[in-house]
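What follows is a single structure, written as C-alpha cells, with notes after it.
A single protein chain has been omitted from the complex, and every remaining protein chain is retained in its original position.
First chain written, first letter: the chains are A, B and C, and each begins at residue 1.
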Amino acid sequence: MSRAKKPPQSRKPSPASAAESEAPAEPVLSEETKHLLELVDQMLLIRAFEERCVELYSAGTIRGFIHLYIGEEAVAVGVNAALSPDDAVVSTYREHGHALARGVPVEAVMAEMYGKATGCSHGRGGSMHLFDVERRFYGGNAIVGGGLPIAAGLALADRMTGRNRVTCCFFGDGAVAEGEFHETANLAALWDLPLLLVCENNLYAMGTPLEREHAQTDLAMRAASYGMPAWAVDGMDAVAVERAARRAVDGILAGNGPHFLEMRTYRFRAHSMYDPDRYRDKAEVERWRERDPIPLLARRLPPGAADLEEMTKRATAVVDRAVAAAEAAPVEPVEDLYRFVSHEGS
Amino acid sequence: MSRAKKPPQSRKPSPASAAESEAPAEPVLSEETKHLLELVDQMLLIRAFEERCVELYSAGTIRGFIHLYIGEEAVAVGVNAALSPDDAVVSTYREHGHALARGVPVEAVMAEMYGKATGCSHGRGGSMHLFDVERRFYGGNAIVGGGLPIAAGLALADRMTGRNRVTCCFFGDGAVAEGEFHETANLAALWDLPLLLVCENNLYAMGTPLEREHAQTDLAMRAASYGMPAWAVDGMDAVAVERAARRAVDGILAGNGPHFLEMRTYRFRAHSMYDPDRYRDKAEVERWRERDPIPLLARRLPPGAADLEEMTKRATAVVDRAVAAAEAAPVEPVEDLYRFVSHEGS
Amino acid sequence: MAASAPGAAPETEPETEPETEQTSFREEIRAAMREALLADDRVFLMGEDVGGYGGAFGVSLGLVEEFGPDRIRDTPLSESGFVGAGIGAAVAGMRPIVEIMTVNFSLLALDQILNNAATLLHMSGGQVSVPVVIRMTTGAGRQLAAQHSHSLEGWYAGIPGIRVLSPGTLQDARYMLAPALADPDPVVIFEHGSLYNATGPTAPRPESFDIVSAAVRRTGRDVSLISHGGSLPKVLAAAEALAADGVSAEVVDLRSLRPLDGATIAASVARTHRAVVVDEGWRTGGLAAEIAARIAELAFYDLDAPVERVCGAEVPVPYPKHLEDAAIPQVADIVAAARRAVG
Partner (left out) sequence: MAASAPGAAPETEPETEPETEQTSFREEIRAAMREALLADDRVFLMGEDVGGYGGAFGVSLGLVEEFGPDRIRDTPLSESGFVGAGIGAAVAGMRPIVEIMTVNFSLLALDQILNNAATLLHMSGGQVSVPVVIRMTTGAGRQLAAQHSHSLEGWYAGIPGIRVLSPGTLQDARYMLAPALADPDPVVIFEHGSLYNATGPTAPRPESFDIVSAAVRRTGRDVSLISHGGSLPKVLAAAEALAADGVSAEVVDLRSLRPLDGATIAASVARTHRAVVVDEGWRTGGLAAEIAARIAELAFYDLDAPVERVCGAEVPVPYPKHLEDAAIPQVADIVAAARRAVG
C-alpha cells in the first residue's frame, strides 16, 4: 500500500493535546499554529513528566536507572510528528520522551515507573523498558546499540511483505561507536530497508565527550559513507526536526532506503540521576539552556497564541492524574513472577 | 626509537632466498632486481607450498580447514617487504602466505599442517593458527574480524611505550562488514595507533560477492570515513603493493596514525578445499589468472634475470625437504593434552 | 570455510549418497525447511552463504533456486546484525529461520539472543513475541581446532525465555523444525557437524510429535546413558559394546535441552540406579553438570553410585587428530564410565 503524506492533524493526538482539545479551540489559529501548539504541548508534557520523575526518584518512590530527556524534547516530538500511527519506533533507555510523544498514555508510563501492573510493560520493565505494541512502540532498550538490529528487522519485515511504512530507531552519539551500528547501517543500506535512523547527538556518552568517542565527529558524514542519505539537524528546533524527518520519511516511502538524521541536541540534566555531571562545563550547559526547545518553539507562535504558563499547568495536571492513578494501582502478585518468561509461562 | 626506512636487503631474507643466497649471486644484477627476484622467490615458495598442501589434503595427510592463498601472493610479499623484523603481523585463517613471507620457516609451517610437535604452533593450531612470536607473527585467527582488535592492542602497547614500530593486520573484504572492523577502525584512528590495516579484497566472502556484502563497495572510501588515510592498490602487482605499503608504513612511523590499504586481489582457487566454487563465473576466474602475480612480476625483470623454471625447482625442493621433515617429526604425546591451556597447565 | 570440512562436503556427498530410501541429516533438515517455506509465506531463511553457496554445510543447497534470494537471504558477515534483524522480523510477525554458520560465531550474536530474543517478551509484560528459529552447527570432530570446535549447548540451555533443541536422529532432524516455527517463543536448534552425512532409512511422518520430551532410545536395566545430538551415536555404540559384555544400558536422548525433561531422566535412573551423562561441551559448568545436579536432586535416594560425567576435556580443542580424539567423548570413554558406575 502506498500512502500520501498525512497532514499534521490526522496524526494521533498526544494525550496532552487530547486533554487540550476539550477546551474550545481558539478560532483564529491557523492549522500550522495549532500543530505547533500541539508540539509545545507534547514537549511540556514530557518536561512535566520528567520533572515529576526527579521528585519521585529523590523521594525513593521510583527506582532503577532514570535517564532524563530534558532539553532534547524537540527531537522526540518533531520526529513523531513526521511518523504515522502504523510506523514503528524502537528506542533506548532514555525514552520517556519518545514514548509520550508517540502517544503512550501518561498513566501507563507513570505506572511503569512505579512498577505497577497497570504500567505500559506491566511493571516488568521500568523506566528503561517502556513498551506499547498497540502503538508500535517496540521499546526502550538498555543495551547501547541493541535496538538497531531489531529496528532493521522490523523494517525488513515490511520490505518483504510490501507494506510501505517506516521503522524509526532512536539512538545516541555513543551508540554509533558500537559494532551493531555498523552492521545495521550496512544491512539497511544494502537491503534498502525502510529505516529512519535518528541519532540523538547530545555531545556526550555518559561522561565521555564526542571527540573522545569518535575519530570522525561528523556523524552524518560517517553514516553517509554507507551510501545512505544523511544530514545534521538543529535538534533544539522542533520545526527543523519535523521538516527533516518528513523529508527523510518521504524519501524512505519513495523507496530510497534508509535515511540517517543527526540531531544536534543536548541534555540539560546529568546522564542519569546521581551523575554529578563533573565532566561538563557549567557555562556550556548554560549556553545550551538558552536554546531550550520549548520557549524556542513558543517564540515562533503568533503573539498570544501560546500561554506557556497555562499550558504548563494543564500538562502538570495530566501528570498529577497519572501519579494519582499509579499510586492507586496494584502491583503484580509475587506468584506471577514467572509470567511472561515464555508463552507457556515455563 | 625512531628508525630510517630500511633498504630491502636489510630485511630478513625469506627462507627461499636464504636457500638461494648459497648459490653465487649473479654479479650483474642491480639491488632493485635482486629485491624483485627475492619477491618472486617468496611468491614461488608460497605457491609451491600450497600446491603441495592440496596434494597432501587430497591424500588425507593433512586435515581441518585449508584456505588457499594462491593468486594473492603479491599482497603478502609486497607488504612484508615494507615491514621490518620488529614490526608485528596479525593475520587470518588464510595466512600461509603471510607466515611464509614473514619468514616463518617452511619446515615449521609444514609440520604445523601435519599437527606435529615441530610445527610453528606445536601442532596445536593447524592451517588456521600459524604462530611465530619470535618473528612477531601473532597468528592466524579463524574468527572473521577477530584479529583486528588484537592488532589494535599490539599497536596500542607500542604507542604507550613509545616504541616506533608498526602492527600490520590482514583481513578480508568480508571482515569489513563485522562490527569489530568498525570498532577497531574507530579506536585506531581515535588513538592514532601505529596500525597498518591491509584489506585483501578478493571480491568474495566465501560464496558472497562484494556487492552483496557491502552497501558501499568502495572499501577504501569506507575506511577513509573514520578519518584515516586509505586507498586502493593493484593487489596483483607486488611492486605496487610494496610501494603502497612503504608509503603507509612511513606515514604511520611519522606519527600519522593508522592507514588502510585495500588490496584488489583474487583467489584463483575456491574459498577452501571442497568448495565447488559454484558461485564464480569461470571466465571471471580466467581473466584474473591472466594477471597471475608471479609471471606479472617476472616480466618486470631484465631479460634473463629470472629463470622461473629453475626458481620453481628450488622452491619445490625447499617444500620437499619440509614435507620430509614433517613426515619424520614426532607428534605430541596424548598425555600432554592439557599442556598450554594455562601456564600452570591447569 | 565450513564447506571444506571433509566430513561436511555438501557438494560431493549428496551425489555419492544413494538417493533411494536412504537419507541423511543434511537432506532431512533441508526437506524440513523446504516444507516450512512452502507451507507459510512468513517463513524465510537468512544467514551467511545460505543462498548461492548452499550453506556452509550444504544444508540449504538448491533452496535459493526454488524460493529466490528474498526468502533464502544471504547476509554479510554481521552476526549480531543479522541475528538481531531476524529477531526484529519475528517481532513484526515473520517466521525467520536464522542460520548462524557455527556456534563458535554465535558468541558475536549472544547479546541479541539473550538480551533481546529471550528477554523482550518479559520486559514488555507479554506484549512482544519473538517467534524466531535460530539454527547453528555445533561440535568438534573434524580437526577444525580451537576456534571452530565449541559445544556451547549448555550455555544456551541456561537462558530463560528460549527453547533449545538438539536433534540426534534423522526423524528429529526432519520433524523438529515445524513445531519450532509454531512456537511463539525463540527456539535454538543445534546441529552437530558430524551428523550431516549420517545416513539411514527415511523415517515415516510421525502421528504425533513433541519437542519437549526426552526419548528412551534403548531400554536397559543396569545404567542410564543420558546424552543428545552428536554424542547419541557414540552412546548407542557404547550401549552395544556394554551389552556384549553383559551390562544392560538404557539410552536416554534428551532431544530438548531447555526445558529439560527431568521426569524421563529421573524415571530411567529410578530403574537403573546408575547414570552416565555424555556431553561434548567442556565438563565444568557444561550441560552435563546441570543434568548431574538434577539427577542428584530428583533421584538422590535411587542413586547407587555417583553420576559419571563424560565430557569434553577442558582445553581449547587441539588440531591433531589424536589430541582432538582425546579431547572429546569417545565410545571407549563412555563404556569405561558405565563400568565405573556399575562398579
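Just so it is clear, contacts are C-beta pairs under 8 Å (C-beta built on N, C-alpha and C of every residue); 3 or more make two chains touch, one makes a residue touch a chain.
Worth saying up front: this structure is predicted, and the values here are computed from it rather than measured.
Checked against the full complex, the candidates B:Pro85, B:Gly153 or B:Pro276 give a single residue touching the omitted chain, namely B:Gly153. Note that of C:Gly55, C:Gly154 or C:Gly168, the residue touching the chain absent from this view is C:Gly154. When the omitted chain is restored, the residue from A:Gly71, A:Gly126 or A:Gly257 that touches it is A:Gly126. From the options A:Met43, A:Ala175, A:Leu193 or A:Ala230, the residue with contact to the unseen chain in the full assembly is A:Ala175.
On the side of chain A, the interface with the absent chain consists of residues 60, 63-67, 93, 115-116, 123-126, 128-129, 141-146, 174-175, 177-179, 205-208, 212-214, 271-276, 278-279, 331-332, 334, 337-338, 341, using the contact rule stated above.
Remark: the residues of chain C touching the chain excluded from display are 80, 104-105, 107-108, 110-111, 114-115, 118-119, 122-123, 145-147, 150, 154-155, 157-161, 258, 260, 282, 284-290, 292-293, 296-297, 300, 305-307, 309, 314-316, 318. Summarising the interface, chain B meets the missing chain with residues 88, 90, 119-125, 129, 131-133, 138-139, 141, 143, 146, 148-158, 160-161, 179-180, 183-184, 186-187, 190, 339-344, 346.
Please note the rule applied: only the chains that are shown with their structure count from here on.
When you average the Cα atoms of each chain and compare centres, the chain farthest from chain C turns out to be A. Taking the mean of all protein Cα atoms as the centre, the chain whose own Cα mean lies nearest is C. Here the spacing of chain A and chain B, counted between their Cα centres, is 48 Å. A separation of 41 Å divides the Cα centre of chain A from that of chain C. Multi-chain contact residues of chain B (touching two or more other chains) are listed as 177-179, 212-214.
Across the assembly, chain C contributes residues 76, 78, 80-81 that each touch 2 or more other chains.
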